[in-house]
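A single protein chain has been omitted; all remaining protein chains appear in their positions.
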């Protein structure tokens, strides 16, 4: 039985964890989910590490929604660096699902994007856990999560 | 009995630790507070680590007030990276409460913001310690500390 | 028997790993190849570390294609920092082959560049493994991978 | 008997270590000073670590004078990150005293600032070693080293 950890924030403007949980559960069984909510994205790295080490999670989804200002970009950079460090300290994947507010034109699109990107990354989590060959089959295909795929380029 | 560590600076232009201590004590009992003041925000990471390792603090509030110039942004970035590293080395939360001088229009607003943000984050500290479910209940609600909440976006 | 690890992404718009494998195999024998595909470049560091530690790879090629926007540059920076950390934690070389979308004028050139740079770096991987003196012979020669060499400058 | 380490550079345009030593010695006794000069600020972190681990210093002053160009800002950022890492690896304070060339209007002011900031930080070093309560008494007072204090803001 695998355990999937989900770390999310009260800062985000959309309940991305609900989307993640729904999508994961819709895809199958054979795993449990552990959720840990923190205030902001800079709190995510230690939460992820605690889920891995204290709750024995096999993989983590780190969900966040940075604002569009320069200081928010700095925060998201710091959070991302922390999440990479956690992965290297634990040899465990953390799929970072960050939706930047300035990626969307309005609140409706932002909600759509947060939901869609989270759900598509939930599939990546399951592929990494159960079916890594599926990712190799799609290597170099220009896949995106949320907005449409860019697709491959041809020689 | 839990122990809450507070690290703060002489550089800050507002005694944020006083706000933190008042708010924590107003919320309840069952914990002690350990305070450690350093000159500037880049001194906060090692102070936090010492409180965790030498004073056995269960959680830390890191309080700082970076200036508005480019070099100050660089310093706050370095401090934040250090605070994340401390969390990963100790599996302990550090709630960073930074108030950037350029967030406020004048000194009065700056004082208001420093006080308000610190007090709201004091609640986050207590939730993480005693009631993590409360944070999950507010996941994705677009909460902010200091200025008003952004609120959630709808699909 | 040496083992060469290749980590690549579904985000990339060209199957760089195929180029790497073809070129490595065209150059000789005496090694096996282990491939690990992840969603994006920020997932590469932990994948590389797992190939080194769990699959005993002797060297890694890390293949990615960051987009041209500011956020993509930030992601590539984070991935690169992670890849350097992995090298220092394992004393193992990781040859990073990143092709930035804005390096090419159009999709055709992008595909050409991804293929060409990967193949030229495959030679660097083999030199590091089997013939480090070859690199010393070319020290200071202004070599580039993909676009043409800059060449040396003269006193 | 405490030991205070001082790391400084040949790159700096002012002998900040002399100011530090004079000021420390003027303030009292009960400590020895160990000095270690390196070429540039990026050499400071390892020098500080060696003073702490090999010479058993209890605290370090890291003195540097970055230039005003973009590359110099990058170097000072790298040095600062290294100095924070050393602190976290050793649980020892390093008081960073950096004077940026572009902080001063001319060479005379630059010399004045380097001397003044170093001397004021020498007091911080002694407070951290012998009298941490003094810093807490000044928490939130908007203290600066070199140029005049900003002072506190009022609610």
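Which chain is which? They are A, B, C and D, in the order written, and residues in each are numbered from 1.
One rule holds in what follows: contacts are C-beta pairs under 8 Å (C-beta built on N, C-alpha and C of every residue); 3 or more make two chains touch, one makes a residue touch a chain.
In this text, all values refer to a predicted model and were calculated from it rather than measured experimentally.
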Q: For the chain that's not shown, point to the residue among D:45, D:66 or D:140 touching it.
A: D:45
Q | Residues of chain D (touch criterion as defined above) contacting the omitted chain | A | 8-18, 35-39, 42-43, 45-47, 49-50, 53-54, 70-71, 74-75, 77-79, 81-82, 85-86, 89, 107-108, 110-112, 114-115
Q: Over the whole complex, note the residues of chain C touching the chain we left out.
A: 73, 76-77, 80-81, 83-85, 87-88, 91-96, 100, 121, 124, 128, 132, 135-136, 138-145, 150-155
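Just so we're on the same page, only the chains that are shown with their structure count from here on.
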Q.
Using Cα averages as centroids, what's the distance between chain A and chain C in whole Å?
A. 25
Q) Which integer distance in Å separates the CA centroid of chain B from that of chain C? A) 41
Q | Overlap residues in chain B, where contacts from two or more other chains coincide | A | 77, 81, 85
Q. Looking at which chains touch, is this a line, ring, star, complete or other?
A. line
Q) Using the touch rule from the top of the page, what pairs of chains touch, sorted by label? A) A-B, A-C, B-D
